[in-house]
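All remarks here apply to the structure that follows.
A protein chain is absent from this complex, but the other protein chains hold their places.
Note that the chains are named A and B in the order they appear, and that numbering of residues resets to 1 at the start of each chain.
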Amino acid sequence: MTSAPGDLPEAARRRLDQGAFSSGLSVSDFAACLEMGLEPVGLVQGFCAMQWGNYSMVGGIGRGSTPFGGSQGGYVENYQCPHGMISVEHRMFGQNYEQTWIEDSWREGFTNAYARMIEEAQALGAHGVVGVLDSESSFGEAGVIEFHARGTAVRVLDAPPPTQSPWSTYLAGQRLAKVFEAGYVPVSIVASVASIRVWSSCVTEYLMEGTTGMWSNSTGAVEIDQLVSAQSIARDVARSKVRAQLLGDALHGASLDVVTREFSKGDFEIQSHLSGNRVRRFKDVDPLDVPKPTVRLS
Amino acid sequence: MSDVSSASSFDLKAEVRRAIAFLDTAVTNSKSMTSDLSIDEELNLHSIGWEPVELVSGVSLFSIPFGCWNWGQGEIDAASTAHAHAFHNAIARIHHDAAQAGGHGVVGVHIERSIHPTHVEVSLVGTAVRPVGARAIEDVNVFVSDLSARDFTMLMVAGWEPLGLATGASFVFAPRRTMGAVLQQQSQNVELTNFTEAMYSAREAAMERMQQAALGMHGTGVVEVKVVEGPMRFATHAVGFVAIGTVVRLVKPLHQLIRPTMVVSLNDRIVAFDAQTLS
Partner (left out) sequence: MSNPTNDLPQATEHRLEELEKGLFTSDLSVNEFLLIKEVGFHPVGFVMGSSIYHTGIQTRKWSQSQELTKLTEAMYNARELAMNRMEEEAAELGADGVVGVRLDVNYYEWGKDAAEFIAVGTAVKAEDGVSRLNQLGKPFTSDLSGQDFWTLYQTGYTPQGLVMGTCVYHIAHRGIGQTLGTAGQNIELPNFTQALYEARELAMTRMQDEATRLGASGIVGVRLEEKSHQWGSHTIEFLALGTAVTKTSEEITLIKPTTIISLDN
């Protein structure tokens, strides 16, 4: 066991050097590990605190009077007012744009927390980490978000010592066993976030208020294009970011969450979070027979 | 696969060692498949020769004119129409997404539907699937369904195929004369026929619209029909009824019986505890 490299805090090094065993696995997951020939060697985790809250790209005053220029190659779409009238309250433009700086900060926080967890696993001489749990929590009013990743480091019995960085997966227990049986080997967890800011155009705002007629340019029910666009793009961007991390491998057991926050009237952020297990096929699909249907009496 | 009765000579530990060793070779041989199916669901698909292809989604927001929730009479057309359009558009988008990815259908769709005072929002997420190695097909023939992969597998084994999701919605006002006034005039133990008719009709209308949609897909039947109903949070005098189900069609000449076995499980209830609490 080599001493902990990198930037792990003192307390972590002491804990890992002790050689004591602790694990976040339930009894059944623990049993399943042993069945797979995986020996849990310790609970590992990583943290990273990031400053948060820089949401404005352009100040409030200039907003809506000119088309938006874009943000470092991210998605941007302008919605021009169709009414041809200029007044202080009536906005000339609405905008959807990708907040790439938010996405990059998230990426940094997540990656650092993950890397530190992996370092701890390496210090224990583990081959991989199972049952990963990742979370973000905000601290008080200060605009700080803490990223936390933890899991159970495992060693493969009767196998040569690890030569590469440990693999990782959200799965544990029987579900992980079936993944191996199905012909997949876990590579790592992957996750990404897409953040789309929406400044409602006049049309969008009137539709959201429920006004019909002259200002919303509609005679009845219509689709709210600007928001549909933002929602669709948010999902697409999250998926392409994750795809870029797969490098030809597959994504198994993915989970997609989309949250909309409203800062003030007509001012939204749509954040979509996609995470899953990057896995690779190590043998061809060997399909089972169609499962036997049963009716359970008790 | 973990039953005592089917203990195989499959050596799990050896497979795991082999899998881990494979990681050292830098080869990746498959096109990036993405899926939100669990491993059980994937194994079910494989057993009938299908595979997941891509995680897909479709979204729509449709506006409702202001003032349509003010207490009036009869059906709230604007809301019913908005719901129908929002659903239709969201389905069309996930349809398109799936066809682009080369899928023949989408299973396990999570449907999130919310009705606000000024708009209806529908969001769909699922995994596009196809017969292993099949080529892409026309948009129109792609099915979208909220059936789980397991249900999809059993249906196919029995000779049926899903065609799509059918939905019907109807939003109505509670009858205008407040119930309090009506009750004062009635003695106990009596049916309130106006109110009954209003709610009953609305429920039937939602079901009928769902049926219409199913007929439009040339289906033989609709399974897993769910009727969600209740007053609007923001307008309790307005009640909404939404019916949704999966349209199916018999593709083999006859329904294939599945002949299940009866089983009696000898498991006692297992009480599992989390090792974390001991440290």
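FYI, a residue touches a chain if its C-beta (ideal position, glycine included) is under 8 Å from a C-beta of that chain, and two chains touch if they have at least 3 such contacts.
Note that the coordinates shown come from a computational prediction; the quantities given were computed from them, not determined experimentally.
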{"item": "Sole residue of B:Ala92, B:Ile111, B:Ile137 or B:Ala158 that reaches the chain not shown, by the stated touch rule", "value": "B:Ala158"}
{"item": "Hidden partner interface residues of subunit B, rising order", "value": "2-5, 147, 151, 154-155, 158, 174, 178-180, 183, 186, 188-192, 195-197, 199-201, 203-205, 207-208, 210-212, 214-215, 219-227, 229-231, 236-237, 239, 245, 255, 257-267, 270, 272"}
{"item": "On subunit A, residues whose C-beta touches the chain left out of the figure", "value": "28, 173-174, 293-297"}
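Please note the rule applied: only the chains that are shown with their structure count from here on.
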{"item": "Distance between chain centroids, defined by C-alpha means - subunit A, subunit B (Å)", "value": "25"}
{"item": "Subunit B-facing residues of subunit A, complex", "value": "22-28, 30, 35-38, 43, 127-128, 156-159, 163-164, 167, 171, 174-175, 177-182, 184-185, 187, 207-212, 216, 218, 220-224, 227-228, 231-232, 235, 239, 242-243, 246-256, 258, 274, 276, 280-283, 285, 287-298"}
{"item": "Footprint of subunit A on subunit B - complex, ascending", "value": "1-2, 10, 12-13, 15-24, 28-40, 42-44, 46-49, 51, 55, 57, 59-68, 78, 81-82, 85-86, 89, 93, 117-119, 123, 125, 132, 153-154, 157, 258-265, 270, 272-276, 279"}
